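One protein chain is absent from this view; the other protein chains keep their places.
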Amino acid sequence: MGHLTPLQRVFLAVALVVIVAPFLWILMNSFKYQIAIYQGSWVFEPTLSNYTDVLFSRRSRFSDNLWNSVVVAVTSTTIVLVLGTLAAYSLNRFPWAPWVSRGLMAWLVVFHMVPVLTLVGPWYLIFRHFGLYDTLTGLVLTHVTLNLPMAIWLMLAFVREVPREMEEAAEIDGCSRIQTFGYVVLPVIVPGLIATGVLSFIFSWNEFAVALNLTSRATATVPVGVAKFAQEYEIQHAQMAAASILATIPAILIMFFGQKFVVRGLTLGSVK
Amino acid sequence: MQLKSALAAAALGAVLWTATPAPAPAASFVEVGKQAPITILINASPWYAGFEKAVDLYSQQTGNKVDLDVTPYGGMLEKARNAVRGGTSPYDLLNLDGGWTIEFYEGGFLKPLNDIDAGFTVPKELLSCGNTHYWNAAKRFRTPDGGKLMGVPPNCNVHILAYRKDLYDKAGLSAPKTYDDVLAACQKIQSPPNMYGFVARGERGNSIRYDFSTFMIGHGGEIVANPQEGDFTVTVNSPQVLAALNQFITLMKTCGPGNYGSIGQADMIQLMASGKAAAVQAVIAAWSNFEDKTKSAVVGKVAAAPVPAAVAGKKPGVVIGNWSFAVPKNTSDDKAKAAIAFLKWFMSPEAQRAYAEAGGIPVRVDTLKSDLASKPQFSWMPAYLDSVEASVASLGYAEAAAVEAAFGLRLNQALIGEMSPAKALNTAAGEIEAIFAKSGRKTGKLAPLPE
Partner (left out) sequence: MKPPSSGFLDRSFPYWTLLPAVIVFVVLSVYPMLNLVGMSLHVYRFEGGQEIATFNPWQNFSYFSGDPIIRPAIVNTIVFVLVAVSAEMAIGLALAICVSRVSRGKGLIRTLIILPILVPPVAIGSMWRLMYNFDFGILNQGAALLGLGPINWLGDPRFSLLSVIIVDVWHWVPFIFLILFAAVEGLPGDVMEAAKIDGATQGQTTRYVVLPLLKPAIVVAFTFRSILAFKTFDEVFLLTSGGPGTSSELISLHLYKVFFQQNNLGYGAMLSITVILMVVSFLLVSRRVTAAQAQG
């Protein structure tokens, strides 16, 4: 649809540079010794020692952190997407009493406003009681809870835009409610599903406060691992930069393949 | 002499030990027997590597299992609180920062060490570290006088003055003994923005409060009159503290970089390590940053001196900021015993030596005075020992964090010129008095300084 005006081209180019430059700068720092970072030098002797330190030093256990993050983020995102889309569809398409639909939406958004700091204590007690402290299951449950409000609200905005005539036509053709949802609605809201999925994934991937409190060394996730480089008496910027880069790459790959999976899975069966 | 050679033999033993993994018991270490496995909550820190090596050595020698949950500093307090507040503690030894100890002592969250093992004592060679590991519940104060032993310090963190010996030598200056010496030296050496004469932390909160306290105490000032005896009269707006604040501001503005109001720990280390500062007031834990080639452009050029005196002829004001190892109340008896066994072993001279050699900061006087001190990489030891012996604990009351927040803000405002020093101190005095009044202490304050 259309093409870019020269002004839009300039804007897009400048925006891309500003957005990407700090990231490239972090990438550059990940190959520096700390002293070169301190001095802000542009000419330096590159080293891989930060990466080897992050990946292989005993203190770090970064590969475990990465694996835990993959498990937690992928599982919680899948659950959030399924529950969120179903709930949004139900809320939008069925004549729920206003106190149910509006009440639930209001509760979700107010819950999202609660500072996470105050949730952590009660959750620790709940999970300790049910034996879910220090398990990835417990962490997945909390991430589902944290990300579901936004997912339901977002999916509601996308579901609302699906023309009702399409569904009515499908029902006249004899489709059941489940079939209408699966073959008519889902393919149309794929862009929304992808955006919601990507955001839930990223929020889970970078969530720190809950992960810190509900895990220990073996179950800790990436943000907890990265935070170890911000110590009380020194910040190990070089290792932190390397860890940030290492954390970003799998996230991009997972999101890339996750999108392919969603697009293929949902548009193959489309009746469009 | 004999002690020295025994130590040397022990050291040799330790070295041989780490070199050969054969599981023969080393006779020179404390024998603790078979113990239950324990888990220690500890933070990533500059001395962590040393501690990890010491723990490995312990496991090799005794066969006892020790797990370390290495946690970011920013998450330590949360995890320690969670551990003691619900169910069985996942940890058997908590590493608590000095400022947090009172909350845990007063809340009854810890096992006094003699309740676990009545015969347990700390060696007389152990640094007192401000005695923050004792708690007198009746006085609500950390003191061995009538207090119970609640923990053991793994390190006593105090300030030292790290200065560029090469620059001082070239300018014909000797190590500064007072802050006036620092000011004179800085004016002689500095050439901003290429070289700053002296850098300390001015960032709001803990940073400025902690770095200013060497000036305040050096002038004989204090925040509160006598907390140990329950007199919480606020004395922060005394003429002594005002003199200290003026001296601090002068030094920060004359000798430091233009962002003196926002310098934190990392910024200060950065300036020193990259060769832009001639002297910094740093905690001993930061020292290793200056002596590592990958982190520092000034390796071998930095010397350590004790904290300068604020007033010539008076004692320097050194404030302790140590950690404590403590046993949570909700851990099992055998694990608590195993924790004590580890502490006994850890405080033995041989273990302390191994700890120091691997990068830790030892807590035994004899280790600090041993032949190690003459080695170049341990050149900080004498200055550290001087500082630590002159040091006192500060903020020894439950309201410490609130007091620090109020004081740390007003100090910062005085430094950046939002308030006159006198007004800042008067304001802080009023706020600190209100904090104590709310918690029901006997409090009051001095007549306000003329603004």
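Each chain carries a letter (A and B) given by its place in the written order, and its residues are counted from 1.
The rule is simple: a contact is a pair of C-beta atoms (placed from the backbone, for glycine too) under 8 Å apart; a residue touches a chain by one contact, two chains touch by 3 or more.
Computed from a prediction, not measured in an experiment: that's the story for all the values here.
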Visible contact partners (per top-of-document touch definition) of the missing chain: A, B
Contacting the left-out chain in the complete assembly, out of A:Ser63, A:Ser176 or A:Thr267: A:Ser176
Which residue of B:Val30, B:Ala49 or B:Ala405 touches the chain not shown here: B:Ala405
Among A:Leu136, A:Ala251 or A:Leu266, residue touching the chain not depicted: A:Ala251
Touch criterion as defined above, residue of B:Phe109, B:Phe248 or B:Phe342 at the omitted chain: B:Phe109
Residue numbers in chain A that touch the chain omitted from display: 1-5, 8, 11-12, 15-16, 18-20, 22-23, 25-26, 29, 37-40, 83-84, 86-87, 89-91, 93-94, 96, 104, 107-119, 121-123, 126, 141-142, 144-145, 148, 150, 152-154, 156-158, 160-161, 174-179, 181, 188-192, 194-195, 198-199, 202, 205-206, 208, 222-223, 226-227, 230, 235, 237, 240-241, 243-244, 247-248, 251-252, 256
Chain B residues touching the omitted chain (full complex): 72, 74, 77-78, 84-85, 103, 106-109, 193, 203-205, 257-264, 266-267, 270-271, 274, 276, 329-330, 401-402, 405, 409, 412-413, 415-416, 418, 431, 434, 438
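We take it that only the chains that are shown with their structure count from here on.
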CA centroid of chain A to CA centroid of chain B, Å: 39
In the complex with chain B, residue positions of chain A that touch it: 33-35, 38-39, 49, 58-59, 120-121, 124-125, 128-129, 133-134, 212-213, 216-217, 224, 227-235
Residue ranges of chain B in contact with chain A within the complex: 43-46, 48-49, 52, 67-75, 78-79, 82, 85-87, 90, 97, 265-266, 269-270, 273-274, 283, 285-286, 289, 293-297
